[in-house]
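Omission of a single protein chain aside, the complex is shown with its protein chains in their original locations.
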Amino acid sequence: MTDLQAIVDDIHATLSTRRGEGRVADYISQLAHVDPKKFGMAVATVDGGMHLAGDAEEPFSIQSISKVFTLTLALGKYGEAIWKRVGREPSGSAFNSIVQLEHEGGIPRNPFINAGAIAITDLVLAGHTPKEAIGEIVRFVRYLADEDDIVVDQAVARSEQATGFRNVALANFMRSFGRLDHPAELVLGVYFHQCALAMSCRQLARAGLFLANSGTNPLIGHRVVSHMRARRINALMLTCGHYDGSGEFAYRVGLPGKSGVGGGILAVAPGKASVAVWSPGLNENGNSLLGSLALEMLAARTGWSVFGA
Amino acid sequence: MTDLQAIVDDIHATLSTRRGEGRVADYISQLAHVDPKKFGMAVATVDGGMHLAGDAEEPFSIQSISKVFTLTLALGKYGEAIWKRVGREPSGSAFNSIVQLEHEGGIPRNPFINAGAIAITDLVLAGHTPKEAIGEIVRFVRYLADEDDIVVDQAVARSEQATGFRNVALANFMRSFGRLDHPAELVLGVYFHQCALAMSCRQLARAGLFLANSGTNPLIGHRVVSHMRARRINALMLTCGHYDGSGEFAYRVGLPGKSGVGGGILAVAPGKASVAVWSPGLNENGNSLLGSLALEMLAARTGWSVFGA
Amino acid sequence: MTDLQAIVDDIHATLSTRRGEGRVADYISQLAHVDPKKFGMAVATVDGGMHLAGDAEEPFSIQSISKVFTLTLALGKYGEAIWKRVGREPSGSAFNSIVQLEHEGGIPRNPFINAGAIAITDLVLAGHTPKEAIGEIVRFVRYLADEDDIVVDQAVARSEQATGFRNVALANFMRSFGRLDHPAELVLGVYFHQCALAMSCRQLARAGLFLANSGTNPLIGHRVVSHMRARRINALMLTCGHYDGSGEFAYRVGLPGKSGVGGGILAVAPGKASVAVWSPGLNENGNSLLGSLALEMLAARTGWSVFGA
Partner (left out) sequence: MTDLQAIVDDIHATLSTRRGEGRVADYISQLAHVDPKKFGMAVATVDGGMHLAGDAEEPFSIQSISKVFTLTLALGKYGEAIWKRVGREPSGSAFNSIVQLEHEGGIPRNPFINAGAIAITDLVLAGHTPKEAIGEIVRFVRYLADEDDIVVDQAVARSEQATGFRNVALANFMRSFGRLDHPAELVLGVYFHQCALAMSCRQLARAGLFLANSGTNPLIGHRVVSHMRARRINALMLTCGHYDGSGEFAYRVGLPGKSGVGGGILAVAPGKASVAVWSPGLNENGNSLLGSLALEMLAARTGWSVFGA
């Protein structure tokens, strides 16, 4: 599939002149140390192709992209029962807003805002120590990516734990409504570690491939989730994956996607490919600036938008 | 395509036992007079097929579904400049919420909530009398559906004008921020008439076909909008088409859609078909109860979800 | 009581150098025409004294100060039953906020924000034509001030009617919740006229004297309201009289007061005096800049603060 490689190369080359644009997240001090000129792309197709460009092999902090994996894990454990704990509507708010929580009795709008992801992590923690839960999440992501060397960046995890006051507030707020089963500090211990997972674009694209292939990892043949569940996770990514920039992403890119404040975005082209991009500079919505543009160009050139050719 | 007809018939038959469920909208008095047992379906495929079931030929009040058509009209006239007047993010709120307007300087979140549609109608009104603008909208919908007998139900329009206090509030609120170019009563005069358009499922499915076919009506060959614009309208329908039930619709049905309080829903399966359903009883989100279920079943059986087979 | 006259003169002289500071309200076009250098003060004591300074005899648009008079009128007609229609808590919001209305089912927080005053006017209108209701309000204010030449400034009333979109929004919003008995345009017709009442500081101070004297006008001996009701109106003025600047006014001045966007403030020193000040330039909270300072100085020098000597 040389055409696709050419497209990826061309997009990377075109946007490379703009490397360094956007603002690197600095509220987690470790993230502020990343080289703002990094820019990687990886496209994993359902037929086994892998197309890389730039810094596609370099691990970065996946941050909120991890929410897709813990949601998948929680759905596997508890099925649709998780929706008692978290909604599935776009929030219309920033990733860390607490207003909606107060108005809606401590139930987060969706699993992709911070509060919602913390609620999901609370479910994953059930019956485990935090250390075990972190281990389970790491193993699950390794299984999805079929790679054994994916690890948590402990310096990032510590950095988040030291300054994640807003997340502490969100967790305690939910706890005050009786919406967490475990002490906030335990849930957040796991949450900060899952966010600190370090993965390369290549690994991330492989880990998301099951969502592009009706729930089954086409490389290793494992059924991760059912057809319907894969579709539904994709739907959530499309409506809620970019906080209050979700509508914009759907409008411009037209693919289910989930961004992280580390500058990564995972996007899914159902039936076609799983795509990961990484560039640390963020746009005004807190999503990777070059990454969003790269995905917009890729969707335009491949016709992969879910909204029509 | 006998299979598709069989699917449509079966869905209609299955759900017919539940006709009358849900709550018929009564805040517009004329709508309260509709027979709650009505239930129609129409599936227009891009290759020219038309599959009907039940009351598919009976006109009903399309209400907010009209917002798709006026958005298309305004995009044709002003292009992307319309986004200075209205956003494109899900609101996370009810169709008629005014809170977000106050917080965001009178700019509605998207063109599918009432405030946003009123802002779009204000654009359509430019250079026209209200009567002319209504005429233009009616002609545009007739052109899309390729049917000359689509009309405004004047009794419904009058009924809305008599009791649409919330919409009067929204329009005057935007006007107080300088966000409407015309007097609120003129804009609302047009708005209430566009909402009062009466169309059958068959007509509605035909009128939406250009969105399923990359912007071109496949029956008559007219290019209504460009490829990109068709995709983008679909994206807006998916993220914003059902107010604070948009995430739920994406999760369950997985198709771009726009509902109306009259009990109709227009859904688009890109590359496949345009679908219209009608049943007056509404669910708790204000969307047609049977209509939503019918679309969920249709998407499941056809594999038309945009989020994967 | 020469001392008091000296205090009033001195305050007026001291602040006169700052005449013209602040921003004259311009959202009602007629108000923007007022000379920003105007500055009047009037102190009417319960023992019959009247102390004037500056432009104390010149009528100005009392605007929201009228809300005190219509509240008193409505309490006289309906008693405590009015509290089914309006609350009595500070709103914590701007004078024209609509957010609280949506969250609380269309019931305004208190009778001194615009929405609350419109709800009160709706009550005053009961059984009347708008013209009659306006007549009743004018007669009531004349009775309070014991002056026959108080009139509505028709140019101001027309100006408000032409541009008061926010008030139209508020009224229709309440109407959509079924919280107004009369059509919004009739209620607003009365409301805009009551706001357009033109009174001098002297007239205003006299009209407010019953509130300083336990409900009885000490000049003419008329009992306007009971002891308890006078106290309660004063309480409302103190907690809610200056919108989201009410706490600040209580903190600095320490007297029940009600401001108007025309630059007037009526303040009450229970047992002592009724005070009216006027200077068109407004501070950031929309209250008269010099007027607030004058009252702060007056309260400090007289020891009239209700919160202690």
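Quick notes on this one:
Letters are used for the chains, namely A, B and C, taken in the order the chains are written, and counting of residues starts over at 1 for each.
Note that in this section a residue touches a chain if its C-beta (ideal position, glycine included) is under 8 Å from a C-beta of that chain, and two chains touch if they have at least 3 such contacts.
Just so you know, these numbers come straight off a predicted model, no measurement behind them.
Judged over the whole assembly, touch between the missing chain and the shown ones holds for A, C.
Of the options A:V138, A:V168 or A:L219, the residue whose C-beta touches the omitted chain is A:V168.
For the chain left out of this panel, the touching residue among A:I98, A:V138, A:V151 or A:M228 is A:I98. Residues of subunit A that touch the chain left out of the display are 97-99, 102-103, 165-166, 168-173, 175-176, 184.
Contact between subunit C and the unshown chain involves residues 87-93, 100, 109-110, 211-214, 227-228, 230-232, 234-236, 238-240, 244-248, 250-251, 254, 256, 270-271, 300, 305-309.
Methods note: only the chains that are shown with their structure count from here on.
Put simply, the C-alpha centre of subunit B and that of subunit C have 47 angstrom between them.
Averaged C-alpha coordinates give centres for subunit A and subunit B that are 32 Å from one another.
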